[in-house]
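This view holds just a subset of the chains, kept in their places.
Think of it as A and B in the order they're written, each chain with its own count starting at 1.
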Amino acid sequence: MIRKICVVVTARASYCRIKTVLTEIRNHPALELQLVVAASALLGKYGCILDSIEKDGFCITAKISNLLDVDNYTAAAKTTGLGIIELASLFENIKPDVVVSIGDRFETMSTATTASFMNITLAHVQGGEVTGNIDEKVRHAVTYLSDIHFAATEKAQSRIIQHGKNPQSVFNTGCPSIDLALQVKNASEYCDSAASERKKPDVIEKYLVVMQHSVTTELQCTRKQIQETLNAVKILNIPTYWFYPNADPGSSEIIAGIREFGEKCNDHLIRFVKNFEPLHFLKLIQSSCCLIGNSSTGIREASFLGIPVVNIGSRQAGRERGSNVIDTDYDCGKIAEAVKNQLLHGPYPSENIYGSGHAGQKIASLLATIPLSTNRKTDYL
Amino acid sequence: MIRKICVVVTARASYCRIKTVLTEIRNHPALELQLVVAASALLGKYGCILDSIEKDGFCITAKISNLLDVDNYTAAAKTTGLGIIELASLFENIKPDVVVSIGDRFETMSTATTASFMNITLAHVQGGEVTGNIDEKVRHAVTYLSDIHFAATEKAQSRIIQHGKNPQSVFNTGCPSIDLALQVKNASEYCDSAASERKKPDVIEKYLVVMQHSVTTELQCTRKQIQETLNAVKILNIPTYWFYPNADPGSSEIIAGIREFGEKCNDHLIRFVKNFEPLHFLKLIQSSCCLIGNSSTGIREASFLGIPVVNIGSRQAGRERGSNVIDTDYDCGKIAEAVKNQLLHGPYPSENIYGSGHAGQKIASLLATIPLSTNRKTDYL
């Protein structure tokens, strides 16, 4: 019997991180893909991914618009509450055999809560890692609601088992984001011509990329944090692609900081961007001199691609990282200094901490064959 | 500065389990109690606790009616989603310093998600235990969303620490339900006369108590499960107080089974009851010959009170228990047999697994003094 696998994508970043899994599920003869797109993934200002999804040839089973206006203290909670309500009806109507929850963004709590409360087998991708931010709490809470675990590293796998989860349900598949990075790395030439016409970055000789999100446990510092990085980049005076932040509490502060900077400085070296299609995005990273900020892209994909990274603050604290990462504080001078050191150093050798690029296949195979149950007992070793 | 402590009570059972904590918070000079009553705790058919609360002299800060009609597959999830939405507004308006989440019922997920997503310090009572049912998942997920942990046993405490939680935030206070059991045990005579006039059980020489809830991970067996126990009790032919189930998925099946049995058998030895005030309830347990079913009362309070228990099925699987418990399957003959053995054995010596009756005080003291933070890092030993 064909298993119905429902994957809920709630943000631009999650799509990049699950794309190869979606492809492999779609192509697997024993699986049927039910793709749900929700929350900020539907909104233009956070880099709506509907176009990418269409271009990638996926059918969308349902869209759920549950994002509350994030310029508000209660938005993350209410968005999650709404998500639960709507996913419950959806699951009742489409009756998935397995629901897949991705990563650690706050909205994944909706997916995990709904599936587990409805007694549907829940699989979690990217559990067991350690970071800062509310992500840290969400990730481990989702691990506990889940029945099957696709960890991205060996340490993550053993951490999930240490949490009392049955080892037979915990797999180290590597991170699906590395699958895409492998495609980019393998491409001797970048030639997705149809797409590139439309959105190709005007690739320039030497440039930086910045991805900096708010830290929900340090919200009172958000404006200062973004300011330091903006100043550092101004000092560096190198062409820069600067990505708008995710839809988190605090993101409106970051956007306001960016806008004010943009108006005041009118710095033509900085280009603020919202979204790139997944492969373009990775190509852009691959060709950059240094990635700056607090995104997990700097930790995962960048270690595989060997890109120098300056990681700022606590958001990625504790996450396994390669030799390509220099950690620093939210301090304009230290950031600029670290970037200069990375520019001097240049590219790093590729590391396989987050897998070797075959996570999608492994996950789809496991989803097709693993016995399903919602009753796996916690089992303390 | 006085700390505002918000406690969210979502069910009859949770009130018994937190009552002494409420009292101690209310009486503590450095604390202000914000009491929220929600979900099934507001509905007559699940044993509305508003009367008990009023009688116990607590002021209710807000009521939140979020229970969906539970005769439905999506009700637990939607109730939780609604709870999150409404608690978010409430917390925004009453601005608690600490939110307290109780136990492992599915609705506590609302409390924990909302507080953690709003960056409010979250304290959890009764984490770290092991059972079956969706409770098992909820309990550990809530542990991960929480910042402060009031475990009820030593093993529970060390399990939470094993999960990577900072040992300085994990306390073994004992279970507040034992505080009430101690009061009952100490009372040489049962003399809350005003109350007893109204609701006093017609205490009879020798009787059984049954408390059996649905198991959300075994919903397809619910009707059979309740039928076996009903038949066992019929065979035993002893006066019995039979409590209506909690508001869980599957509870309508249990109620239907009970009603049908009631109509068919018209057995005057069985009295079906919805609710007792917490102390009356414990007195009833204390004077019973044997407690039957799958309630945690059989594990916690009963071990302290030394009451013989026949525990059925997987719902309490893994929870630490005293010598007073005989475990059995959902099998009419085995249940009856086990009860007969317990009746022959009679009362057991008191055990202090879940504390010695001072949890309320300890918890209130800690809430008044422990440094507050939402940023405690997971820390793997």
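The rule is short, and it goes like this: contacts are C-beta pairs under 8 Å (C-beta built on N, C-alpha and C of every residue); 3 or more make two chains touch, one makes a residue touch a chain.
None of the values given here were measured: they were computed from a predicted structure.
Every chain here is the same sequence and 2 are shown, so how many copies does the full assembly contain in this file?
4
The definition used in the following text is that only the chains that are shown with their structure count from here on.
Which whole number of Å gives the spacing of the CA centres of chain A and chain B?
38
Would you pull the chain B residues touching chain A in the complex into a rising list?
The touching residues are 73-74, 76-78, 80-85, 87-89, 91-92, 106, 109-110, 113-114, 116-119, 130, 132, 134, 136-138, 140-145, 159, 162-164, 216-219, 249, 314, 317-318, 374-375, 377-378, 380.
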